[in-house]
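Just dropping this structure here.
After this line comes chain A, so read on.
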Amino acid sequence: MILPILNSEITFLQFLPFDLPEPLISIIFLLIGASIIAVVASVLALVGVYLERKISAHMQDRLGPMEVGPHGIAQTFADAIKLLIKEDIVPQDADKLLHFIAPVMVFAATLAAFAVLPFSKTLVVSDLNIGLLYIIAISSFVVIGAILAGWASNNKWSLLGGMRSAAQIVSFEIPASLAVLSVIMIVGSMNLGDIVEYQKGGFFNWIIFKYFPFNFIAFIIYFIASLAEVNRAPFDLPEAESELIAGFHTEYSGMKWAMFFLAEYANMFLVGVVASTLFLGGWSSPFGDFLNSGPFPVFWIFIKSFSLIFVQIWIRWTLPRVRVDQLMYVSWKVLTPFAFVAILGVGIWMVL
Partner candidate 1 sequence: MLAVGLNHYLILSAILFCLGLFSVVTKKNAVTVLMGVELILNAANINFIAFAKYVDNDLDGQMIALFVIVTAAAAAAVALAIVLNIYQRLKSINLDEADSLAG
Partner candidate 2 sequence: MNITLFDTIFYLLAFLTLGSAAIMVFSKNVIYSAVGLLFTFFGVAGIYVLLAADFVAVVQVLVYVGGILILLLFGVMLSNKITNIEITTETLHFLPASLVVIGIFVVLYRVFITTDWNPVGSYNFDPTTHEIGTLLMTDYLIPFEIASILLLGALIGAAYIARKD
């Protein structure tokens, strides 16, 4: 099950003049797979940053980055190089060790969540039977990372930002997990591959249209909650620059900051892929078997998740930021009860 698409190429290694032990072969393939995913995640984050700048600029009737490369395409790469050679400033009174561990933890957890995402029928690193629950579980490392980053910086704003970030993410984790439950009820599996298989055969098979309107409600709830979980506007309170400067990464600079930033955009893509896998058919084509082979599954999953990312960006540059009490109100008094209603509706519909 280790990257099945690469498994067929094991034969190449067998032509080597010496025999490699079995575990070493798996490790080599995993290394290749992990590198690919890491590079893809990084590139996706860079693309996300570029899209964010361009889309926001065009929405506000300006051009955005134009200087580096045609239409500023290379701008984010230039930024990456700039970040690489920037000085890494650690405040004198900070806890140096935890200041270092926090970005490592956040990025590693985000990357590990990518391992179970199916990009096509075979293009999945770890076809985990409890993939969905695993994604929810592994993202709790991000919360701990935020608290630790805030605490280690020894800065009032960082600490408060970290605490707020944690409170916000955990509050929205409840409606998000409840919303995915209805999908699991319908499919009867937590394996993301199975969930996509169930939705194959055209867009009318997508779960979002099943048991209308309950799954539609679930999708909306999941989308709103995921906005909050990745700290996107209108729920970007942890880094509300007018109140908290930059939230938990106020005292971060250079590469460590870049890692937080990368993880944030990778997370954005992650929730996009998860939402489209759960509700919008994942890698399956919206036209049944038409255009559903070869490279097309990858194409479809990217199209779907980038549409969701576009909506995220659109929302960010359209809506004002909410207040903390409104945030808690939305999470606990609106989304959670409605998520229960969605589960109840799907449940009743299914047993009747």
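The set was built so that all candidates are chains of the complex that A comes from, given by their letters.
Here is the rule we use: contacts are C-beta pairs under 8 Å (C-beta built on N, C-alpha and C of every residue); 3 or more make two chains touch, one makes a residue touch a chain; residues count from 1.
Being a predicted model, the structure only gives us computed values, none of them experimental.
Candidate 2 is the one that touches chain A in this complex, out of the options 1 or 2. Against candidate 2, in their complex, chain A makes its touches with residues 23, 93-95, 98, 101, 129-130, 133-134, 136-141, 143-144, 147-148, 151, 154, 159, 163, 166, 170, 173, 190.
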